[in-house]
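With one protein chain held back, the other chains of the complex are shown just where they sit.
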Amino acid sequence: MESVESFRARAREWLASALPRLGAPAADQGGAGDDDEDWDRARELQQRLHAGGFAGIAFPAEYGGLGLAGEHQKAFTEESAGYEMPLLLNVPTFSICAATILDCGTEEQKRDRIAAAIRGDEVFVQFLSEPRGGSDLAGVITRAERDGDVWVLNGAKIWSSSAYAADWALCLARTDWTAPKHRGLTMFLMKVHQPGVTIRRIRQVNGSTEFCEEFFDDVILPADAVVGEVNGGWAVASRQLFHERMAVGGGSPYVSGQGQRSRIGVSRDFLALARSAGRAADPRVRELIGESRAMHRVHEQLIDRISGAIASGQMPGPAGSITRLFHAEVEWKDADIGVEIAGSAAVTDPLGAAGPGQYGQHFLSRQSSSLGGGSTEMARNIISERLLGMPREFAADRDVPFSEVRQGRS
Amino acid sequence: MESVESFRARAREWLASALPRLGAPAADQGGAGDDDEDWDRARELQQRLHAGGFAGIAFPAEYGGLGLAGEHQKAFTEESAGYEMPLLLNVPTFSICAATILDCGTEEQKRDRIAAAIRGDEVFVQFLSEPRGGSDLAGVITRAERDGDVWVLNGAKIWSSSAYAADWALCLARTDWTAPKHRGLTMFLMKVHQPGVTIRRIRQVNGSTEFCEEFFDDVILPADAVVGEVNGGWAVASRQLFHERMAVGGGSPYVSGQGQRSRIGVSRDFLALARSAGRAADPRVRELIGESRAMHRVHEQLIDRISGAIASGQMPGPAGSITRLFHAEVEWKDADIGVEIAGSAAVTDPLGAAGPGQYGQHFLSRQSSSLGGGSTEMARNIISERLLGMPREFAADRDVPFSEVRQGRS
Amino acid sequence: MDLDLSPDQKLFRSTTKKFLESETPLERVRELAAAPQGFDRDWWERGAELGWAAMLVPDDPGAGRISGEGLLGLIVIAEEMGRMVAPGPLLPVNTVITALVESAGGPDHSAELDELASGALVAGWACDEPGTGWGTGPLRTVLTPVPGGFVLDGAKDRVEAAGQADRFLISAQSADGPAQVLVRAGTPGLSIEPSWSLDVVRRFGEVRLDGVQVGPEALVGQPGQAAAAMRRQNQVAAVLSCAETCGVAGRVLEFTVEWAFDRYSFGRPLASYQALKHRFADMKTWLEACHATTLAAARAVAAAAPDAAELASVAKSYVGSRATDIIQDCVQMHGGLGVTWEHDLHLYLRRATVNRALHGTPEEHRRRIADLMEA
Partner (left out) sequence: MDLDLSPDQKLFRSTTKKFLESETPLERVRELAAAPQGFDRDWWERGAELGWAAMLVPDDPGAGRISGEGLLGLIVIAEEMGRMVAPGPLLPVNTVITALVESAGGPDHSAELDELASGALVAGWACDEPGTGWGTGPLRTVLTPVPGGFVLDGAKDRVEAAGQADRFLISAQSADGPAQVLVRAGTPGLSIEPSWSLDVVRRFGEVRLDGVQVGPEALVGQPGQAAAAMRRQNQVAAVLSCAETCGVAGRVLEFTVEWAFDRYSFGRPLASYQALKHRFADMKTWLEACHATTLAAARAVAAAAPDAAELASVAKSYVGSRATDIIQDCVQMHGGLGVTWEHDLHLYLRRATVNRALHGTPEEHRRRIADLMEA
């Protein structure tokens, strides 16, 4: 295997010759993922990486990758700072979906799908959450029924990120209603755009239309669409959740390039806001500015602590819920601080949503960070039950046939 | 029945001639209840009321009262403002214990005990909570066993207010261990000072030694000590809780005199504190001062709203938990505000606990107001279950013989 | 709000509720989001027939005091409007009416008062000035006497319904102290710049005053004597804002409690989870406190009680901050749906956030309370 340093040197040289330098700050690269052109651009960049021999660094060579180690990927990521990279493909395409296919897929699935993604030809998406599902990921009621050689899929999924731009999806469906919740599920690898699939883009209060809802109406899936075992879909979903935690925590070897894809967000420069509001000298406003700064720094420090402890085995994986919960706290605080400093300019202002109004606008999606990626309620359950060892909540659906579980009215 | 106005006129005249005027502010009258002399003084004042014909106004004449209405009591209370009154006897002696004996006691108990209290000869106390009991009032493990004609009491009680100064107690004990929790309890009216009873005064972090813990070691109770039915003690205890809510909410006809007995507390003059700390012009400090003031005013307004609604039947009795919960919030806020405004003077100061240090001192018992009189946790259960109708918490001790209920290690 | 409504108040409630449900249900409110003005004049006039703008006008026009009963009826209407996130200039119109009724010794404005009450006329309340908080410092807009009247120079912002207003009540500094004048829209030198708003249907604008000439009949009360009326206007505005916000938060909590019963997770309704139950208990407590303090403030303002200013600030600070706490936690209870455009939650959150920030933030009102304690 090529040494990391040699690889790094080659990467540096290639990057300089082949990828465009970023003008804007790193956080803005890659677009928001709301527009088709962002996705076209990501595919094109990925194709360049592939042509240059720097795509799929940590994926096995037999599936189209370079077969190198996480250290090589890390070196490439470091060198790529300042260049435009196809960050949109990191999550979920490479770090969650391709990684899970690598763990659980058939030889054919691995060969076809992973290679296509590495070439920049295909984008993946997860079809997990359901409109009536809430925090209960395994409580899936989308059904797949066997009909001779094929499966027939009916139901709906939601909160799939950029499904409209994706080619293939990992879709969790219920295939046995007589089994208890976790034991009647099957994972399918399905084409996103095919007869019977309707995609609706969900508009959020922050203006984003990144998330989608999908409706399945007698969608035909071939027998070889099954990933893992029939009725063993929860094991596959668990790998997805594992890879998601790794990706979010910064420990995935399949993430290439630095920085997150940007989201439609709010500036956090409260000092500038205070100055524009003429309140930069108000001691209370200064406290809030300092408090926000402190929370962000503690957040970084906490991520270092917890991710290090998980990596070294000093804490179990569920400790990741600690940083997840803290992240939400930081976001709550910032949303509140923005509104407090901006005062009435947060709700009506000549500058509109580009000025202090952005803090009012942002306040509307204050809870987003405590809902996406597992709610804070679930995080608190996990911390108390799996880290502190407290008794688990009573689940009325444990060990009973899923068909007998009450589903509620909404 | 004498008219309220005639009674009021007589009371006004008598008060002026017979009771001492208060020099100190009304909130300080009656002492803290920590010292014997406060109790002697309360008995003496009650004796004066009795001699003057103004004791036990709303209690029936056959049990030593005046047999008048709540309106007469209210008039007397209004007139008594500014006079030294035996406020220590209002709770629990008259408004909880005597009221419950009146509801549930035998003819003899009513005649003997209520009359003695009205004469100023006897003081009552409640023996309800237990050291291992927490919020679970009915989970009593103090036991009374029948031995021929008498009962033998063993166990311990706690949080009985001023038991050391009391003569008689209403004591809840378990008399049937094979019955489910609420159905094996019996209420006893017992002498406080008798062989086998040991009283220990509990010192609290705020310096108060008002609360006591009692240990019962083969205490002999006569058969006629039972109040209500044998194994029907929960019905009696429920009356006590009802009368307690009435007394706390300001709706008891057995409370005579205005103002609460004072407790060892903290000043809430945050404006004075801010001035003494040289921070009266700090905008943040001014916000805190205004916020505290607002919370207190909202608290009064909420009490008016909720107690009015309960009285008129627009809200059920458990709505009292709303004001109980709000009260705790007010106290949390004040404790935090005191410490924040006082700054380092709250923890070390030449003036000590008489100066800004009182706010540090008070911070130590910040939670007192969310524990005493039913915890805030219980209040939240009651509000969600009995006002919003949400499902009740699972109780592992429901409908099982009490002897089979797990008790834990502490 | 009040648990003991008078028969009149019950009537106001039911007629307003019925009108809003049929004329501006939430679907219509969403349509109006795209409309430049946010409400139809015709709709407002029909609403005014239900008393929306007539209630503060006293039976005795010389009373110099708004109708106290009227204010207690008006908060019932404001609460219903909050429950439906209704459009319309309820607050500015009634605040301007307060000014006209309670400013003594000036020109007669009874014709305008009648037209405001009937809904034919809409008025904007131009009290805030660009770059300043609520009620801080002296007014920068100035009223200068000239032959035949006065000239106004300055600017006002956060003026609700500025684009629809036929008249503007403008506060200004005169040589004798604060003054108020009622200026016609379209008067030369008066221009309006629409502002952005977080609310779906409530529009605001900046009113610029460049040498605006007005006759002496434009005065509301006497120059230098406006302080007392302005205090009353602030109190009425605070009470109406709080009442509306009570309706907003009350409606949101109501449908979120329903949701908690209907929505199942792990085979159990959300309403069975203790951690959520306890948060609902907090929210119920806060909501009752919001109602209690709003009603107490309304009564004090209605009676012009000595502590009316304090109680208005108590209510505005408490309701302002707690209502958004309640709504945000209700968003959380709804999960991802709660932050979608499609769900109505954000319509309510927008209204509560706007009401929280305008006419004094919670922080500003807390500081005011501290000032009043020393006064």
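Chains here go by letter, A, B and C, matching the order in which they are written, and residues are numbered from 1 within each.
Here, a contact is a pair of C-beta atoms (placed from the backbone, for glycine too) under 8 Å apart; a residue touches a chain by one contact, two chains touch by 3 or more.
Please read these numbers as outputs of a predicted model, since none were measured by experiment.
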Of B:G52, B:G70, B:G196 or B:G343, the one touching the omitted chain in the full complex: B:G343
Contact with the hidden chain (one of B:Q47, B:N154, B:N206 or B:Q258): B:N206
Those residues of chain B which, in the complete complex, touch the missing chain: 129, 132, 134-136, 139, 158-159, 202-206, 211, 278, 284, 339-340, 343-344, 346-353, 357, 360-361, 363-368, 370-372, 375-377, 380, 393-398, 400, 405-410
Touching residues on chain A - with respect to the absent chain: 271, 283, 286-291, 293-295, 297-298, 301-302, 304-306, 308-309, 312, 314-315, 321-322, 325-326, 329, 377, 379-385, 387-388, 390-391, 393
Contacts of chain C with the absent chain, listed as residue ranges: 273-275, 277-278
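Everything that follows uses one rule, which is that only the chains that are shown with their structure count from here on.
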Chain whose average C-alpha position is farthest from chain A's own: B
Between chain C and chain B, distance of the C-alpha-averaged centres to the nearest whole Å: 43
Whole-Å separation of chain centres (CA-atom averages), chain A against chain B: 55
Junction residues of chain B - those touching two or more other chains: 283, 287
Residue numbers of chain C (touch at least two other chains): 269, 363
